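All protein chains but one are shown in place.
Up next is chain A:
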Amino acid sequence: MATKPKTAASSSQGGTRSRSRQSTGRTATKTPVIAEFSKEEELVAYHDMLLIRRFEEKAGQLYGMGLIGGFCHLYIGQEAVVVGMQMALKPGDQVITGYRDHGHMLATGMEAKGVMAELTGRRGGYSKGKGGSMHMFSKEKAFYGGHGIVGAQVSLGTGLAFVNRYRETDNVTLAYFGDGASNQGQVYESFNMAKLWKLPVIYIIENNKYGMGTSVERASSNVDLSERGASFDIPGEQVDGMDVRAVKAAGDKAVAHCRAGKGPYILEMLTYRYRGHSMSDPAKYRSKEEVQKMRTEHDPIEQVRKRLLDKKWASEDELKGVDKDVRALVGEAAEFAQTDPEPDPSELWTDILR
């Protein structure tokens, strides 16, 4: 077996490499995949990532004001992952993730208003205020949560892929989880069944380098998480998760693999969260310099912005206009989330059984 444990040093630069491994798990190639985007694609990516960024900033603000309670895990820094992957999907493809889920919901097209109102626990929230930050769903957008138990969504997502195969559709399921979840046992139980039954599921490991406060190097014997499917013969790739184009290209490839009935695929997205694990995490386990370096050198939104300006596909003013629209949308959502009433007390007793 040619799994080469990587040293901490060789993998710590984050977000700049792309490499793929063939399905035998024996050969490794280092061919960075950068698919050029059209102007339209760049603009869509810019808008969608910015929406997540501004939404999360606002959520952080509302949390600080005591309007959002409980746990609140922000997605700032990781926007390229969900936006790039969503660009590779078609209607009917399902998405499921863990509790750092606001970005995924916005990417699938769920409304900012409904998400924000759920964060503040109001009746207009996606779960009528009964789920909160970690538990939102949309049948319409094929978003299946929003799960609070680390790794549980991997088995659930494998079940959604099972539905696709059972119903003989060519839809695929994206099951997102973090580097932390990648050490949970049920992840491997799911890998095994997915490969055994050729289920159309893409396992997307969002490696933001820390499972809460524990770095990947301190938690994982082999830090190349794209190799985690090796003993199940599931092909895996490391992707620069800070570059939305690389994410989209990897997504296209994985989606095609699944739609062709070849079974599961693993994408390890090398990404980074700028904020703490949750709002209550001071993030003392990493240096300010490390965070700053990622923000200035690899920011996913800045990369798109720079390309749009360099290619003269958009002017500064036009991009400011996008930002203004996004801020207005988020502002409206925040306003709604503060004025919408709390759920009726009778809701305590509803939705327990059908």
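To be clear about the criterion, a contact is a pair of C-beta atoms (placed from the backbone, for glycine too) under 8 Å apart; a residue touches a chain by one contact, two chains touch by 3 or more; residues count from 1.
Here is the rule we go by: contacts and distances are computed from a predicted model.
A chain of the complex is left out here; the name its UniProt entry carries, from "Pyruvate dehydrogenase E1 component subunit beta", "Peptide/nickel transport system permease protein", "Sugar ABC transporter ATP-binding protein" or "RNA polymerase sigma factor", is "Pyruvate dehydrogenase E1 component subunit beta". The chain omitted from view is touched by exactly one of A:Ile149, A:Ala256 or A:Ala328, namely A:Ile149. The chain omitted from view is touched by exactly one of A:Gln86, A:Thr108 or A:Ser190, namely A:Ser190.
Interface note for the absent chain: among A:Gly60, A:Gly159 or A:Gly213, the touching residue is A:Gly159. Within the set A:Thr97, A:Ser127 or A:Asn208, the residue that contacts the chain not displayed is A:Ser127. By the touch rule set out above, chain A reaches the unshown chain at residues 94, 96, 125-131, 135-139, 144-149, 152, 154-160, 162-163, 166, 185-186, 188-190, 192-193, 196, 350-354.
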